[in-house]
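One protein chain is absent from this view; the other protein chains keep their places.
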Amino acid sequence: MSQPKEIFVVMSRCTACKTCEIACAVEHSGSKNLYGAISEKPIPKSRVYVEWVAPDGKVPIVCRHCEDAPCMHACISGAISRDDEGVVITDSDKCIGCWTCVMVCPYGVIGRHLEEHKAYRCDRCPDREIPACVSSCPTEALVYQTVDAFSSDARKDVAGEMLAGEGD
Amino acid sequence: MAEDKARYVITGGSAAGMAAAQAITEQDLNGIITVLSEEPDMPYFRPLIPYMVTGKKSAGDMQMSGNGPYKGSGIDIHVNSRVDSVNVSERTVSINGQGNISYDKLLLATGSRPYLPPEIKGADANGVFALRTLADAKAMAERVSVTDHAVMIGGGLLNLKAAFALLERGVKVTLVVYSPEVLSQLMEPDDALLIRNALDRAGLKIKTGCSATGILSDKSGVTGVSLDDGSEMPCQMICIGKGVRPNVDFLSGSEIIIDQGIVVNRYTACNTPGTYAAGDVAVTFDPVTGERIMTGLWTNAVEMGRCAGYNMTGRKTAYSGTFGIMNATQIADEPFVSMGIVHTKNTDYEVHVRNTGSTYRKVVFSPDNDRLLGVLFIGDITGAGMYRYVIRENMPINEIKSLIINQRLHYGHFIRN
């Protein structure tokens, strides 16, 4: 079996433009375009978070789909499972909004949709070849690669390595 | 055992038992896994049973097998199978007094059952519940049709969940709480204001500082409850939520060491060979204080169960313990997370409280203000998992302290550290 691709971050390239956040929300909308998405109910949500570390660190954070996914095991309603590609998926029909996954995710990448009373998270864009955040990134700070290809990349940096690390 | 197929017997088919079984299937492709459950239902997600009362989920919707990480294949599950004794020297268990089966590795994952305080007289009447099993929930759902008013004895999370299920069905509900405030296990009275407001908004009646002394009934079942202030309340249903006790009775006479629950080492193993324990029935420990504790947490039961499963297959895996308190949920429209040490009255912990009117946050640091010990977030639980991580890893918090106090922590801060 070929190694699945993952989303890696090259922090030094991130300008914190947050284009990925918008692209992610749009991809997870009904209309899949910004103009439609913006007025949709329920409001579409981004599952990637561009954070800031003083004084100038820009850090896109996205679900790692941890090998030992704490969210999946902690879920008290069986709503979180791993698909054949290794992607950890939250089935929102099964989610009861107890937020146990939020409590155990050490990356803080599980969002809460308040109107819907459902947890949501990165699903690596099942309808796309390349996740929306990656293809939208204007500076190629997000990279969609296999672990091997990414680590053999000359531009490999500490941040990427850290973010590729698995959950606790 | 190296050549033969290993026989794994798991007593109790719930969080700990099924997590262990699943872990074993991943590690030992040839093992024979037998799960024995006393209950009539196939393993289900126990925390979902209030949805049986509301009618929002069917028993089928709650099945563990095929949902979440539970593939369900390669596991032989026997329901209506109570283990009544364990023979550790023969390595057999006896089932329903009818026969023995042998094991190479045994997991004790029998969980816990509700505690029924003996001072409440008449608790055997029809319409008195202590919600624990799917069967309880089914019975409770049936009783709703003849229930106009239900009284919940005990103000813990379980009773609140049951109360909301009943409210949803249009039943009037009164909560009788001995403590000065609800959820006293998870927060102090002063912390509970937002929750209390949410409960009031939801239409729940609450009587604090009061306990039940007796249950009144006739042939139709419960008719009322008498309280220690001398008053009586008519009702057609009572739900007792006064905590749980581990299911260890069947082990009396075995050599397995019990101290409230089943005592295990860091690798979830009991004192007797080939015997392991996990979940509500096991004595666990707090990763920060190292203290031995008993808990009733699904998350812990799964984690410990998985760990036991690995150990049973020979993959040595240390169990990292759990906080006695580690709860996330939403009560009415108020989400909250409570974890670690959150009871601070008469202690010398450094406590930071922030109340915005719509959110409440309590952050507890060690007296030397060097470690995070606990957090309580109400209203806004953003990023709760990272605080859990900080507590659990016993991280020095100097640099991120103000971020913690202001609930501004994100994963980027760990990368930079």
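Just so it is clear, A and B label the chains in written order, and each chain counts residues from 1 on its own.
To be clear about the criterion, a residue touches a chain if its C-beta (ideal position, glycine included) is under 8 Å from a C-beta of that chain, and two chains touch if they have at least 3 such contacts.
Rule of thumb we're sticking to: contacts and distances are computed from a predicted model.
Per its UniProt entry, the chain excluded from the display bears the name "Carbon monoxide dehydrogenase", taken from "Cytochrome c oxidase subunit 1", "YpiF family protein", "ABC transporter permease" or "Carbon monoxide dehydrogenase".
One chain is not depicted; across the entire complex it touches A.
Touching the chain that is not shown, out of A:44, A:60, A:78 or A:131: A:44 (per the contact rule at the top).
Considering the whole complex, the residue from A:7, A:26 or A:102 that touches the absent chain is A:26. Mapped onto chain A, the interface with the missing chain covers residues 17-19, 21-23, 25-26, 34-35, 37-39, 43-46, 135-136, 138.
Here is the rule we go by: only the chains that are shown with their structure count from here on.
Work out the mean CA point of chain A and of chain B, and you get 30 Å between them. Against chain B, the residues of chain A that register as touching in their complex are 11, 49, 51-53, 57, 59, 61, 70, 72-82, 94, 96-100, 102-110, 112, 117, 159, 162-163, 168. Residues 19, 45, 47-48, 51, 61-64, 67-70, 298-299, 302-303, 306, 326-330, 335, 337, 339, 381-386, 388-389, 392-393, 409-413, 415-416 of chain B are the ones that touch chain A when the two sit in their complex.
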